[in-house]
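Heads up, one of the protein chains got dropped from this complex, but the rest are sitting where they should.
Naming follows writing order (A and B), and every chain is counted from residue 1.
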Amino acid sequence: MKVDDTGLLAREPDETSYLTAGTTLRSWLLSTDHKRIAILYAASITVFFFIGGAAATMIRLELFTPAGDLTTADEYNRLFTLHGVIMVWFFLIPSIPGTLGNFLLPLMVGAKDVAFPRLNLMSWYLYVTAGLFTLAALLLGGVDTGWTFYTPLSTLYSNSYVLLAAFGIFVVGFSSIATGINFIATIHLLRTKGMTWMRLPLFAWAMYATSLVMVLATPVLAMALLLICGERLLGLPIFDPRVGGDPVLFQHIFWFYSHPAVYIMILPAMGVVSEIIACEARRRVFGYQFMVYAMLVIAVIGFLVWGHHMFVAGQSPFASMIFSFLSFVIAVPSAIKVFNWTGTLYRGRIRFSAPMLYALGFVGLFTLGGLTGLFLASIPVDVHLSDTYFVVAHFHYIMVGGAVSAFFGGLHFWWPKITGRLYNENFARSAALWLFFGFNFTFFPQFILGYLGMPRRYHEYPPEFQVWNVMSSTGAVVLAVGYLMPLFYLGYSLLHGERAGDNPRDATGLEWTTSSPPPQHNFHEPPVVRSEPYAYHDWDEAPGDADETPQTDPA
Amino acid sequence: MSSTPILVEPFEEPERQREAMVFGLWLFLATEILFFGGFFFLYAVARMQDPVGFAKGAARANLLLGTVNTVLLMTSSATLTVAERAAQAGWMRGARGAILATLALGTAFLAVKGFEYREDLSEHLFPTSPAFPFSGLVGATRFWSFYWFVTIVHAIHLTIGLGCVARLLRLDLPRRWMVAEVTTLYWHFVDIIWLLLWPLLYLVGP
């Protein structure tokens, strides 16, 4: 640890941390401090995570037996729509950017705040307003279209609260756009002295790539949803096949957003995992520049693969071939990242801490999720697997096994910085292992179910599928318990946890050079960056225990 | 620049703040390009599928009122430019007058649009109206769906723009002309969208 005593003494003794700078409710709800907004986001996404999780639990309980005995077919439709809508737009998309991104990005680039602090606060209010609209749709009786709102079901036939839910998602899109604009402007214009582009931590790069996708994809979703509202509310027949409308066009503009949205979820996760692996393996990131380019390439090519959702929807075979090819192409930068994480571990001094367990879990689950994605990108295989549980398992490996694991890993990794307290490492490690086990127990059987031909979105199924479904449902119970565990030990640490020092993990990033929790203006004096990130050891030497060079020190 | 601009956290120098505001607004305009782009994509497909029916429907659009509105909006862009540059040069009387002119022109646009809507409705030019003259005609029905959808979306954008421009009157403009600058960027963008809608809605018929 390189924080010397003089640095500690040089601080103004009266400067308070962001947590104690104001204690009234008003000082939180009207705060433009990016750190407080991150906490607001964290609290609200936790609520939505458990609402979405409750719906998932109901789904898995229903699927315990082949007969549809717990819910009716219609109720089941509303449950999985609720689960999808809440988890995609109100948990996964804002999860890492809204919480860790808001908290860490200005710290990592050495800024006092994001570029537009008031817009940042507004983004949270938009999120909450949108959440209320969507929850209202749920309480009034739900939506039965699935999270994809395909026409003409959503416009002509669905007798549920599509309008309210679609409007809620329209609004939450603006919250996403506001965050994206803020992050891009912050990274371009507020980097501190010496923080060149190639000295940016990979998490900051991940936020940059994510924000690009948020800003460029979300508006197209807004238009798609507004067209649905126009068709339902005013009766304007835009996608109605009876007057020449083409429902496949809706799918085009919907997936122009919703496929890149997957990268909004996974790119931040890649950033988090890169930070954790470098620090906990005490190694320089292998191939830093390739990691950066890989993320940018993923962000761009991610916009060109959406048609693989439409192989069986009436898309032309020629277009399907192009989309299939590009979907294979995007596996290349993803594979580069997996190889580079592995390369970073090689000859590392690995600490199997809780964040590291989540990160290692991420690498494995992401690889499995990504490789099964290639099955689905291949047209002949997809014709068999389309709309089966194989697809469900594939994207849960990416979104839950990948994105949620990384979010939990990041939460643990930066917990001492955010709260100033240490959590109980043994509890945290057990929870990480428990979740990894529970996750695979839940979702691996679904690959087999899908391969055997069980279609998704049905509340009953032939008895021969029961054994796999029982495994999956049992796993879901394990998973649900696992997700409750951090609530307790992290909650306990808030009040009784041991005080964390400024840099309990001996990490190199700028965020670790300020106090824990950081003061209101982030740094006691504006930091100057003098070296690259991840200087955990000399180039020609293997890592030792504490050889790291903070970014503020010359290499 | 007449007096020192007001700085907002986290900025420490006016140039940096201005760059950030203009950049941030342009990022937003990029989202707007993609937002309207989704609509123009559907429009292009629909017109290619049935150009004759499309033109038949479009022939009933009120060219006169549409053209009047185009001139109104074009003029409002010019007046708002005067307002913004006057504010930057410290010519406050000119700025206020030009802002008021812009508000008047923008409101006039919405009023003309309202009259146009009333006339369209009295002619049953709404796709779900029982007396819709083109019922059964694919291209014309889709034209009128697009017409209503996009003019309403555009009018909402313009109304938001009017709110932002009106807000300029209450600001300490000599020190906050940067706000005027980014407001005009948004207004001009809404103008460009209309310049594109005008031929697509009113000139494809004749």
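Assume a residue touches a chain if its C-beta (ideal position, glycine included) is under 8 Å from a C-beta of that chain, and two chains touch if they have at least 3 such contacts.
One rule holds for everything that comes next: contacts and distances are computed from a predicted model.
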The chain that is not shown, which UniProt protein name from "Thiamine-binding periplasmic protein", "DsrE family protein", "YdbS-like PH domain-containing protein" or "Oxidase" does it carry? "Oxidase"
Omitted chain - touching chains that are shown: A, B
Which residue of A:16, A:72, A:316 or A:342 touches the chain not shown here: A:316
With the missing chain put back, one of B:7, B:108 or B:185 would touch it. Which one? B:185
Considering the whole complex, not just the chains shown, which residues of chain B touch the missing one? 2, 19, 22-23, 26-27, 29-34, 37-38, 41, 44-45, 67, 70-71, 74-75, 77-79, 81-82, 85-86, 89-91, 94, 184-185, 188-189, 191-192, 195-196, 198-199, 203-204, 206
The missing chain sits against chain A at residues 188, 216, 220, 248-249, 252-253, 256, 303-304, 306-307, 310, 314-319, 322-323
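Simple rule for what comes next: only the chains that are shown with their structure count from here on.
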Quick one: which bits of chain B touch chain A in the complex? Just the residue numbers, please. 9-10, 16, 19-20, 23-24, 27-28, 30-32, 34-39, 41-42, 45-46, 49-50, 127-128, 138-139, 141-142, 145-146, 148-149, 152-153
Residue numbers of chain A touching chain B in their complex, please. 32, 106, 111-117, 119, 177, 180-182, 184-185, 188-190, 215-220, 222-224, 226-227, 230, 234-238, 243-246, 249, 253, 256
